[in-house]
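Let me begin by presenting the structure, written as structure tokens, before commenting on it.
Note that one protein chain is taken out, while the other chains of the complex remain in position.
Right, chain A next:
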Amino acid sequence: MTVNGAAASLEATAEVPASGEVVGRVLGTQAASPLSFWVGLEPGKVLQLDDVVVTRREVPGYGPVLMAGVVSTVEARHEGAAYDSDVFLIADGALPAAVVEVAEVRVTRVEPEVFVPPLPGATVYLARGGDRDQALYFDVMERRVPLGMGRDGQPLYVNFDFLDGTRGAHVSISGVSGVATKTSFATFLLYSIFNSGVLRDESANTKALIFSVKGEDLLFLDHDNLRLDESARGVYGRLGLPARAFGSVHVFAPPRPGDPNGVPHVAARTQGVSAFYWTLVEFCAEELLRFVFADADDERAGYSLLVGQVAARLKAWAEPVGDGGAVMVRGTACRTFADLVELLSDELQDEAGRQEWTGAQTPLGTVNAFLRRLRSAVRALSPIIRGDLPFYRNHSVSTSDAQVSIVDLHNLPERAQRFVVGVVLRGEFHRKESSGTARPLLFVVLDELNKYAPREGDSPIKEILLDVAERGRSLGVILIGAQQTASEVERRIVSNSAVRVAGRLDPAEAARSEYGWLPPAVRERATIAKPGTMFVAQPEIPVPLAVAFPFPAWATRPAEAAARAATATSEDPFKGLPGVEDDIPPF
């Protein structure tokens, strides 16, 4: 079996014998069925939740049938005690009684598919090597991506067919903020995809776009983590992954407020950073006005028609002025977003002007509501919609610069975050649409999906996200969405995700039907899951896998960041000179 080409680590399959140690026998006091059965444990043997076990049964006409499953419940009790107070008598040595431990196993695989129950008394083994691979379908995964370690200390995988669009796409990650480690898991998943060899010769061209809303945590993805110890390295080794930082990272940050040169607003990072903003020319030409009204409330307010009309007029009437991206609209020059809003305000409040801008009779109340909403956006959007910065500077968010592009949103108000997410997503989606090929893939990591694609209401961003969820699979745009509450996210987006992940869940949230893919015992356990433990469901495996993903090999905060590898830069003869973006000759 070759998996993921040469990079795959098959040590588990090669070294451990097919059946591990005997742990117990199938119980006869509880009915055994082809889908679940109970195991009585031998004294001194332990099974814990999520352990993988196998048993076999000789079936006439079929030969040995392997029944493999995952432990879903473990129980211990006194056998022979009738009253609760008997526990003291038993502990004091007065009443003879036996301590028994039993475990419930949910069957994941029957091979060959002969659905007969295991016979009571049949020996049950802890699954190792080939048996474990069979139980969890790893043997039929041609391209598998390491997810992390199982409770048994062996690697767990996800089938890449369900990530890259071959048979499914998109990942939905849910969990309580702070302890669920959603972003860390999404980053690890990306790292695993890029470095496990599943991408083969596309690995260099496959891109990731991460929208970062959580401070500057993600700005050090390309720095080695100083706190990575030997045991964590060992985990990476067993997963078949190198323990290193992301190779190629570019950060896009909004311009620093008030800075005349549009320097990126990032404190902790100096290299591989550029500022992003849109010029007024682009704002008018690409009809970005609708992303200013990207709230669900805006759709209800009834001025969406007006927004479309004004955007169309701007596209038609705005002419570039100078080289800073400023526009001239009907004889008035606008150098800032505030100028543009002022212009629109003047024109629309004028009776004649309103006729020309809106084309038809528009109630004054609607116009006023539109203007009120537009004015309130000035403060939020002024830093990123500009006409006063040198136009030749590269200022757009693009995924072509590096493998991982990070759009840092944490310095922006919510209104501006929506604008950026909407415009960037639309741009990338259209680029993939027009390129006509799904490959190479683009992974988009977006946290707080419930904000951008809420279950109720409509917005331009939700439209784009729905487009990504429904057509992205064929266009090669893979959404890795994260949210605190999947119940508040548009149902079609969650249901289109082939891979579902849950970290620590709020107990009330865990009870909702959106988490029906978690069996009741797992759902209960998800409310006490530790940071770093995720439950991953994929279409092929009938139970979610409990995964502990390794400590990040890249820095997640400035204190952890090692200096960028010196060997790489010392070969650069222009070392020490200012970077390309920082100092472009003015000609």
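What we mean here is this: contacts are C-beta pairs under 8 Å (C-beta built on N, C-alpha and C of every residue); 3 or more make two chains touch, one makes a residue touch a chain; residues count from 1.
By definition in this document, contacts and distances are computed from a predicted model.
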Chain left out of the displayed complex - its UniProt protein name, from "Hydrogenase 4 subunit B", "Methionine biosynthesis protein MetW", "Multiple sugar transport system permease protein" or "NurA domain-containing protein": "NurA domain-containing protein"
Residue of A:59, A:91, A:305 or A:508 in touch with the missing chain, whole complex considered: A:91
Footprint left on chain A by the chain that the document does not show: 80, 82-83, 89-97
